[in-house]
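Following this message is one structure expressed as structure tokens.
Of the protein chains in this complex, all but one are displayed in their positions.
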Amino acid sequence: MMVEDIRPYGDHPDDGAVQVAFTLPLKAGPQAAEAARELMRQMGIEDAQVVHSRDLGGDFTFFVGYGRCRHRVNPGALEVPRVDLEVMDFRAVNQFVRERLGRKVLLVGACTGTDAHTVGLDAILNMKGFAGHYGLERYPEFRVINLGSQVPNEVLVARAVEEGADAVLVSQVVTMRDVHLGNLTRLAELLEAEGVRDRVVLVCGGPRITHDLAVELGYDAGFGPGTTPSLVASYIVGELDRRRVAGRLGEAR
Amino acid sequence: MMVEDIRPYGDHPDDGAVQVAFTLPLKAGPQAAEAARELMRQMGIEDAQVVHSRDLGGDFTFFVGYGRCRHRVNPGALEVPRVDLEVMDFRAVNQFVRERLGRKVLLVGACTGTDAHTVGLDAILNMKGFAGHYGLERYPEFRVINLGSQVPNEVLVARAVEEGADAVLVSQVVTMRDVHLGNLTRLAELLEAEGVRDRVVLVCGGPRITHDLAVELGYDAGFGPGTTPSLVASYIVGELDRRRVAGRLGEAR
Amino acid sequence: MTGRPGGLPGCLELDPGLVRSAREDARVIVDEIMDYVRHHTTTSMERAALRLAGINGVDGEGTPLPNRLVDQIGSELGHGASYWLFNAVAVTGRDPGEVARAVADEGLDLIRLPGADPVKVRELGRAAARRAMDHISSRRREREDFVDRLGESPQPWLYVIVATGNIHEDVVQAQSAARMGADVIAVIRSTGQSLLDYVPHGATTEGYAGTYATRENFRIMREALDAVSEELGRYVRQVNYASGLCMPEIAALGAMERLDMMLNDAMYGILFRDLSPRRTLVDQYLSRRISARAGHIINTGEDNYLTTDDAYEAAHTVIASQFINEEFALQAGLAREQIGLGHAFQMDPDLTDGLLWEIAQAALVRALFPLSPIKFMPPTKYKTGNIFRSHLQDCLFNLVGVLTGQSIQLLGMPTEAIHTPFVADRYLALENARYVMNNARDLGREVVLRPGGRIQERAVRVLEGAAGMLGEVRAIGLWEALEQGMFAGVRRPRDGGKGLDGVVPREPGYFNPFLAHLEGVEGDG
Partner (left out) sequence: MTGRPGGLPGCLELDPGLVRSAREDARVIVDEIMDYVRHHTTTSMERAALRLAGINGVDGEGTPLPNRLVDQIGSELGHGASYWLFNAVAVTGRDPGEVARAVADEGLDLIRLPGADPVKVRELGRAAARRAMDHISSRRREREDFVDRLGESPQPWLYVIVATGNIHEDVVQAQSAARMGADVIAVIRSTGQSLLDYVPHGATTEGYAGTYATRENFRIMREALDAVSEELGRYVRQVNYASGLCMPEIAALGAMERLDMMLNDAMYGILFRDLSPRRTLVDQYLSRRISARAGHIINTGEDNYLTTDDAYEAAHTVIASQFINEEFALQAGLAREQIGLGHAFQMDPDLTDGLLWEIAQAALVRALFPLSPIKFMPPTKYKTGNIFRSHLQDCLFNLVGVLTGQSIQLLGMPTEAIHTPFVADRYLALENARYVMNNARDLGREVVLRPGGRIQERAVRVLEGAAGMLGEVRAIGLWEALEQGMFAGVRRPRDGGKGLDGVVPREPGYFNPFLAHLEGVEGDG
């Protein structure tokens, strides 16, 4: 154990206090309660106490438990996956585009597949924006095409190609049965198949999207809950500039 | 894995769904969130998601997480520690005493040490009882001496000896810093020292008392939340009868 | 307004003249649309007729037979699919199911068949319609018998959803919920089903964040709920969605499988699914005619306005839409007692005095529609992964529900922002509702609004906003209002949207004996 290793804290250092709740497919009773405690023990919880249990009608029992988790983590040793960049504000982004890219940037966004949750994408793209930050439509140096909800991947790709998009922005909110994973993967593959994958900055977002998941699925970046438009703007223009400098993009068009 | 092995259930069999909550001694931020996820992983939680985090003002962050616990338990293989007996009702207990013991049974109860939580003990002892079951004072075949709250162990032992108690009933509700463990242990030792430990049925109860804990501390039985007077009565008279039969008690007096 | 509610909603001092004029505006608005409706049919409307005629099943490719037939009829649909079907019945002597099978398996072509005696054809159709309607009525009586025999809970009814994607798992969850006190079980549909132009077939186990609405799934769930109703001695209701591109077809299936409620909104598909306004408004009519006969309670979707718009700012749009939905429903023969107008508790939790505005709104809805089984939707928009705060939001929601006398309380889930409900989430939600509603049972009868106070004033202001909006919509017409984005802030061109190609003008002599039968006996709710 290193000094940096930490455990949860309840009311004194290193007490390991954790709360858990789960349902077991068992009728309520001492046997089920013991199973709950045993599960807690397997999770590394000492002094495992079942403080509440409730038969859910059928062969299910709900448990709330408290105990002391014996696991430790060393936060310093963790790799924290995230988009690492300096966030520019509205003015700075526009100035950056004028000075470094020297042309308007075209963004195409959509909620793809069967997903109809537009609020998150709109928070990034629409004029009024989110959490006090203007949306990207408001940026004079951006042109934004927001295709809205339930857009088939094919339609999105066709439009991006047709318009010569600099960046494609996809929102995926429904994640049950991992429907988003297949859908996002197919979009990346389609862009690849059309031969345009390298010509666009491809980003996705949604409440269950993390940057490393996005990268794993073949995206340039991913944005989770609380993302502001300026963060996304900063990332996109920075990435476009990086590519311009690297000679992969920009001059060619 | 055996077929009997079960995992938690969220919305489909074997999905392993669990909720956890804990505080880490870290400032809120991506590093802390990753530490929370890492801790969940160590607890055996896959797809660990931090769904809520909140800086608690100071170097603490509270987390709520969901994920899929990969641990399994086999409830059939668990030993469930409990007082195993057939619960008799009011009438049956009194009849049992009359027929099998042939004399009144004397009970002495107290909340010991600094503990002033009398409600639990009173629920067992007082006339009006608990959850629709008469308290032990109401049983014609019992004589009950309830010493009330904050009774020093010495006082309880002296009284039990003086009255020739058949059973001593102790309540312990305050458990922070395990104050109950020391206190309960000292009582058992005192009775031993007075040479009367074997002459009484010694039971304890309280919201954090389990039967196996009680046995470990040198008690005959322990009773947790939801205990009814009739359960305690059944246990005590059964145990007295067992001892009578075994010749250790009863005839001698 | 037919009555005046008791309790807290009774304290609102609303101007009856304003309420009357709002209703009058709604009537004029709806009249114009109904004129269009009466001259058109849709593929889905015709498929609903075929379903009622007894056509089920799928072809070898899995295409539902009603779709096969309507596809085959193609440009001749304006005469009514029933015309072609019963012509074939007359010509072939087979029953509708056999005819459909023959189309699928034997290449039978309905259009190319010789024309039978039109009187005979119509007679066959009308007889089939009578049988269909008898069947629906008998299922309705079944429900009534259940309720008479077993009883039902007092309102607000506790309504929870199941959404595992697998009908068999849904059954497990639904029965658990009923045992824990749920009065109404809704099986949420799979993401994207509303855009399907057919109703999937058979028992399904692979939905996304919902389970496909199919006739077999309806049947399986109804059977399970009947069993648990018997077990509990209390009738447990079942809900699904007569919504999307198959709205009337699903209403028909719901009528035949004794569903009790149907999510069904005249404008929801237009606004929130970009469905064709033409198509949707035609479809809603037949679907509501069917629900009227089936004794369904419909649930309108005004709650949805507030998931994008602001609950405080856009409160009047909810009321305006409710007047319109009410009028559409009345014109489709639904009794007021069947018109479960919807609204939702979506005030920003950080809004000072938000609870007051929510009480004003809930009381207003209750006061305006005293006979309607109002459906109150829970906070969702401002839910976060903070399950503890989420539980409190639902607590205040439940309080407002019981305080203002809502009829159907769709329970909020602590995990709303995370996943479709786990079995234990439903337990917590039901416990929440029962705790609050029992503790505050008569609160709405024991406190009154301060006369001239801010709650009263807010309700009046919202009503005025709604009345003003209805006046505007009346002036330009609903088609135009939709185009201008007056509802939910989205612009929907009347000739745009998905499914427009399924709209067909009725030809002279258009034959739909089912619709005719339903229109013959109005207002039997």
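Should a chain be cited, it is by its letter among A, B and C, assigned in written order, with residues numbered from 1 in that chain.
Going forward, contacts are C-beta pairs under 8 Å (C-beta built on N, C-alpha and C of every residue); 3 or more make two chains touch, one makes a residue touch a chain.
Treat the numbers as computed from the prediction; the structure is a model and nothing was measured.
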| task | Determine which of the presented chains are touched by the chain that is not presented, and list them. | result | A, B, C
| Among the options C:E32, C:D71, C:D105 or C:D353, which residue touches the chain absent from this view? | C:D353
| Per the definition of touch given earlier, which of C:P277, C:P414, C:G497 or C:P513 contacts the omitted chain? | C:P414
| field | Sole contact to the chain not displayed, among C:L196, C:A440 or C:I476 | value | C:A440
| remark: Touching the unshown chain, subunit C contributes residues 347, 349-356, 386, 388-389, 391-393, 395-396, 399, 414, 428, 431-432, 435-436, 438-443, 445-450, 453-455
| said: Even though one chain is hidden, which residues of subunit A still touch it in the full complex? | reply: 9-13, 17, 19, 49-52, 54, 64, 66
| query | Since one chain has been left out of the picture, which residues of subunit B touch it in the full complex? | reply | 21-23, 54, 56-58, 60, 62, 113-116, 118-119, 148-150, 174, 176-177, 179, 207, 225
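Criterion: only the chains that are shown with their structure count from here on.
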| query | Measuring centre to centre with C-alpha atoms, which chain is farthest from subunit B? | reply | C
| field | Pair joined by the larger number of C-beta contacts - B-C, A-C | value | A-C
| said: Quick check: how many Å separate the C-alpha centres of subunit A and subunit B? | reply: 45
| query | Could you state the distance in Å from the CA-based centre of subunit B to that of subunit C? | reply | 52
| note | Note: subunit C sits from subunit A at a C-alpha centroid distance in Å of 34
| Which residues does subunit C have that touch at least 2 chains other than itself? | 163, 417, 419-420, 422-424
| Overlap residues in subunit B, where contacts from two or more other chains coincide | 9-10, 13, 17, 19, 49
